[in-house]
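Yeah, one chain of the complex is gone here, protein chain that is, but the others are all in their spots.
Per-chain residue numbering starts at 1, and chain names A and B are given in the order in which the chains are listed.
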Amino acid sequence: MRYTPHTPADRDHMLRTIGVDAVESLYRHIPAALRERARIDLPEGLTELAVRKRLAAQAARNAASGDWSLFLGGGIYHHFSPSAVDAIISRSEFATSYTPYQPEVSQGTLQAQFEFQTMICQLTGMEVANAGVYDGASAAAEAVLMARRIQPTSRRRVLISRALHPHYRAVIASYLKNLTDVELEEIPFDGSGATDIEALTQRLNDRSMCALVGYPNFFGVIEDLTSIQNACAKGGAQLISVTTEALALGALKPPGECNVDIAIGEGQSLGLPMSLGGPAFGFFGSRKKFVRSLPGRLVGETVDAEGRRGFVLTLATREQHIRREKATSNICTSQTLCVLAATVFMSLLGKTGLRRMAEINVLRAHEAFRKLRERAGLEAVFSGPWFNEFVVRTPRARDTFTKLAAKKIIPGIALENFYPELKDCLLLCVTEMNEPEEIERLVDAFAE
Amino acid sequence: MEIPEGLKYSKEHEWVLVEGQSATIGITEYAQEELGDIVYVELPEVGEKVVKDDPFGAVESVKAVSDVYAPVSGAVLEINDVLPDNPETINDDPYGDGWMIRVELSDLDDLKDLMDAEEYAEYVAQQKEENDDEDEDDEEEDTEEEEDEEK
Partner (left out) sequence: MSTPSPNDPRPRAPAAKLLFESGSAGRSAVLWPAEAGRVEDAIPANLLRGDIDGFPELGELEVLRHFTRLSQRNFAIESQFYPLGSCTMKYNPKLNETVARYPGFAQVHPLAPPDLLQGALALLYELERALAEISGMDHVSLQPSAGAQGELTGLMLIRACLRARGDPRKKIIVPDTAHGTNPASSTLCGYDVVQISSNERGVIDAATVAKAMDESVAALMITNPNTLGLFETNIEAITEAVHASGGMVYLDGANLNALMGIAKPGHMGIDVLHMNLHKTFSTPHGGGGPGAGPVAVKHVLADYLPVPRIVKRDERFEFDESAPQSVGRVRSFFGNFGILVRAYAYILSLGGNGLEEVSRMALLNANYLRKKLEKSYQIAFNEPCMHECIFTDRLQQRSGVSTLDIAKRLLDYGHHPPTIYFPLVVSGALMIEPTETETRETLDEFIDAMLAIAQEAKDYPELVKNAPYSTPVRRLDEARAARKPVLRWEPGSSEGQ
């Protein structure tokens, strides 16, 4: 059988050693009523070649970025990933090892995570960062739970910008629904496409626990974190910044410099393939004084019995395997190999390369928008500054999709699906992966 | 095993030093030995009320967290501010520099439920015996199994 190496001779020897005559004896103590109905009714196993052919055919029925021109963002981004990233995460020493509970034989994973934590701090400007969580959306939910641990019980209201990614808002709602002391409140966005700071300020009071805004937000707009943070600080609420496009932090002022309390986001842009939205990872940074309230794994530096530097999982008493029902979260398996991919990616791009990549996104996207405005007459819906995603209004958005699909172009996301009030609006994203000639075809298609 | 006279002891292995209407509280040498290297101490704030038999804080080692229970009720007058940066002080000197909190006693009767040094020494000896008994039972089982195999 595939992957199980036992020959008849192996079986015989092992059964004799155990002292039974058949493998079935090993589970004879299971109630017969269960054993008799346990057959798994699935087709025979396929050969490797047959699996490859079948799945290749299935894969061919999806619009992939090699064949299609994608101008899609909305929380997952089409970015360049150097070949070296996949080469390293394909090493079996990284891919087939387990969570580093035996640190002496996991220094590879642990050191890489320590380097990751460091780079997230450098990128976000926060004092401390964990070793990653499942995705940006669950990071947002965990951030709210963390604020709940830190703030007094009199503060239990969560203010969430409507311009925050709809999936993230949904996940926060699901997680918080079961904790009956917390109330969620939505803050509207205004004509600039950013959170209405006046509305936010009005809602901040002595019962506010925290506020969440995108940075950039779902519309690609860059929020004024400094002003929002001032308002929150005055109101005694914690500010959580949420970055779905991690590359933006290569160009934008880091949330830490805007004095936010918790900075989280999605790391997929940092070298992970789009892969229909997963796996990638959520990153999570905070002020140092909150470190014992952080969810997820933390890797710390220490020394061994001979004074050599080494790394270990630390502050584990926060976690489920020790604290059980009082743990800061329930996270066990996380997204470590994806975090490694991002660590490699950030090492390859480096200090100058990551910044330049972010700048190219800004330049190319703004240039594309200029062309769409001038040659196809598309108008910006929002007035705020933006990174690499923007919203335009186009009549008959549905027809546009059909027409451009025939040319193998996907012109963004129809916002109506998420925001009923934004009819005929498209959210377009332009990255360094959209070649100038591709952008020309997009503009021409709109101009027709 | 050090068990100073002049202190009172609880079943949860806390010690109490009574001085008039106030009491200083910590954990015993037995407790710190069981815990191993202490890495973090959670203490209440000054002014907080502690309630007899309820946890008032926690002591963490690398692999475990133990609640610390109030042997008496009262209001916190002082906390040991050495402990946040140097939690290992509890390991080094559990009855002296490793004290945790000082409270104003709300009810002197609470002291009646505590043990004196001799009683606590017996209690600790009993606890240790119980642990050893478990070992002995297992050893007896081993002996029986071996006999079966020889047949």
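Rule of thumb we're sticking to: contacts are C-beta pairs under 8 Å (C-beta built on N, C-alpha and C of every residue); 3 or more make two chains touch, one makes a residue touch a chain.
Since we're looking at a predicted model, the values are computed, not measured.
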### Message
Among A:A199, A:V291 or A:A445, exactly one should touch the missing chain; which is it?
### Response
A:V291
### Query
Pick from A:Q122, A:Q151 or A:N259: which residue touches the chain that isn't shown?
A:Q122
### Query
Of the residues in subunit B, which ones touch the absent chain?
36-37, 39-40, 60-63, 87-88, 134-135, 138-139, 142, 145, 149
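Here is the rule we use: only the chains that are shown with their structure count from here on.
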## Note on the structure
Between the Cα centroids of subunit A and subunit B the separation in whole angstrom comes to 45
### Summary
In the complex, subunit A touches subunit B at residues 292, 316-317, 322-323, 326
### Message
Could you list, by residue number, the parts of subunit B that touch subunit A in their complex?
### Response
40, 60, 62-65
